[in-house]
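Other chains of the complex are left out, but the ones given are in their true place.
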């Protein structure tokens, strides 16, 4: 019978955009049609975001992206000041980035397996990728331990993830952790559905053991913080990989100010890479033009790219990296603003 | 120039499963191939869930379902004891069900419009459906008002939605509100990403005005409650319309007990209706067999149906309704258990 | 080891639209959104085609439809004068309809099999459907035998399929053969890629044995005949199930007259049921509005339905059947015109 070690042999290695200059290739694609041209236009828009000194860039992550070899792409974007805030599903941030920061790995697998056999080996499958369930349990438990060290009160996911970053300052076993790099560069990470991942298991453990006084995760605070950030930014652009809650949440933040009688400003730039179809009416595949009807996204610089992300996101990110316009750019260090008790939220007018 | 009223003319009307007996049609489909046979098998599995007295049925809702005319389908399932808990995106529960309960409507629209013109008319577009943005603002504000009446503390979304149900006891203007029916029948509704919808705007307003003492939404508590529910249930089955956070969240609850050293029990039945593709590796389209590797779903009674929901969910629900096995079934009234201070969570063993 | 007979147990049974009245259900769907409303609108357009006495209805079939239980749907449409011409892939007409007419069956299978094992058992798999390869070989050989009885010359696929119909007058073992019913009702069937199926194997055998004098299949003649038909018809409507060659071919026929300097008339009605995506730029998923730029399809009565066909085509066809407007309708018997040596093609003006 197959053993666990038979399945966990070849580690996933992350794509390194600094080593692959795609500028000429993307320029050649700009003269084609269909997705190639769409990708080229999206790459150009992303480069415009990076070149626009007033623009804060919000990166949205949905889907199992980081386990698929895209972690270092995001890490490099953060390190080179090309991302000012992240909105993500929990799986990417906790089960995948934090998990690897603790020293665990993702492995090349295949979908042609018997999932009962996987179950017996305690291997979890993500399409064609394998991980050890026992490794993941360590990640869960670490979240619980971090929660146990904090003062019991409601936290935004952003605040809690900063605590995870603090934890990694000493404990990180890799050199490409997104959480740690964001912590250092004061790039806030929001996970609006934070219990929907390994963190949820950690909090379950924490709260079960501390039924009366415990850390809680206030997703309303997340929305308040991101709205506040969007109000302070002069311009905003969103680069969305996948759809789901991150897409919705980041778009909503553009219209949040209306609730308190303040002026709204649409996201000036918007890109989405997705294979979701608009025809089921769900948000994940809804066009960015539809978002315009909601006042969320302007349509001058918007582009959707019909592609699974592993193939296109590295090309787009490498394009912007090798165009070097990030060199003129500083980070906005939004976490500092959000953590600063002296910075008050603008007064509500209604 | 077009006026708002030009676009808001024909109201969406909800499909009524009690009027359409699909039993023979589904049985005919069971002898075909492809999606028709898959739908027939899923319908049979749902009927088995309903017939299994030990099984608590968790309905997951993602995508703009209720605005599309599926509200009454869910309402009828709840009313006839065919649903014991709901896990949903916020849009379905707040922007759509609560919104209509306040007396507002969704309208038949089209995707062939200029979204800038929509914006000017303050009409929000959901693919081919229109709503008035001003109506939606009333919904947002009502959430804020409800929050203002509550004792400041962290709430699970489930607890807060019960307060919305309480509000509707007096204020509901329709006879098919899911929130109100669930409130009456003690069917808990979980929205793990609760700030990701109209409710988020309400909380934004509430917290902005009450920066120090306010209601917060603890998504970790949601996960704790659903895990607790799954532990108390003898068997569980999940009927998933769409994927996203609800799919992940409801599946995770099956393995939550492991975190506290308790035995887990896979969901005995699992159905998903979705057009999401498994090939992008994201959870929404991942097969239920993949979920088996994670210990979440058993594979004896699992069925995915490749279909946009408006076409297939009514047929499946009508099948189970007209098979009448729900008549032998009582509700589990799980909200009562969750609200009862005497019912303690089972002791954590690790 | 598994034997062939283990896999070929449960026969596919065809959906019978005469037994399922979907009129009220479709009317209820017309008040919803997304695909349900699209299906309802498509059903209404199809009923308009049937009610329009001037309209010749061209049914296009691509995808493994008839093996999936849709054969009788098509048969009933032909029998009740709701189809005046068929354009199809070869698989549907030869491998599936002709195959069943010879007494063979399709079987319920599953995609969860080892295809090497299937190969060893000489079972061919169509997603979740099984057939016996030996049965299919008889179908191939019968085509060769029919070819051997004909005068060697180029035939349109339409002419050859009539010969298959003639063969079935005596040999047909079922009561729902499309080829036979079309033969009786003089409904022409065009298969523009006729060698791309079981017929291709038959012709391979025929021509290999008769290298000098043999039947050949002239696809150009097919196009000429269909263009001629469209010119003679007062109005045309196309009901497309799937895309591919049939969609392209039937649309092209609307602009064919331009080549000989004659006026063209766009298809007045057009419906397509497909899950193909427009974003890959291929014809199968291209919108009917795009077809308007080519002068092929008018946009007043056009509707695409995003659905796998087994679930939606029976509902649409049953709607039109039970609306009974076909009762006022006679067939156009276009094969008679095409076979009549006295009917000349209109003179070419350029």
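Chains here go by letter, A, B and C, matching the order in which they are written, and residues are numbered from 1 within each.
Here is the rule we use: a residue touches a chain if its C-beta (ideal position, glycine included) is under 8 Å from a C-beta of that chain, and two chains touch if they have at least 3 such contacts.
This is a predicted model, so every value here is computed, not measured.
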| item | value |
| --- | --- |
| Given 3 visible subunits, total identical subunits the whole complex contains | 4 |
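In this section, only the chains that are shown with their structure count from here on.
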| item | value |
| --- | --- |
| Interface composition of copies subunit B and subunit C: same or different, split at half | same |
| Computed distance of Cα centres, subunit C from subunit A, in Å | 47 |
| Rounded Å distance, subunit A centre to subunit B centre (Cα mean) | 25 |
| Centroid distance [mean C-alpha coordinates] between subunit C and subunit B, Å | 40 |
| For subunit A, residues contacting two or more additional chains | 277, 279-281 |
| Subunit C-facing residues of subunit A, complex | 33-35, 277, 279-281, 306 |
| Residues of subunit C defined as touching subunit B within the complex | 12-16, 19-20, 22, 24-25, 28-29, 31-37, 39, 64, 67-70, 106, 108, 126-129, 275, 306-312, 314 |
| Complex contact set, residues of subunit B against subunit A | 62-64, 68, 89, 91, 111, 113, 115-116, 118-119, 123-129, 133, 137, 140, 144, 154, 192-197, 200-209, 211, 215-224, 227, 242, 244-245, 248-249, 252, 255-256, 258-260, 275-284, 286, 289-290, 292-295, 299, 308-309, 345, 348 |
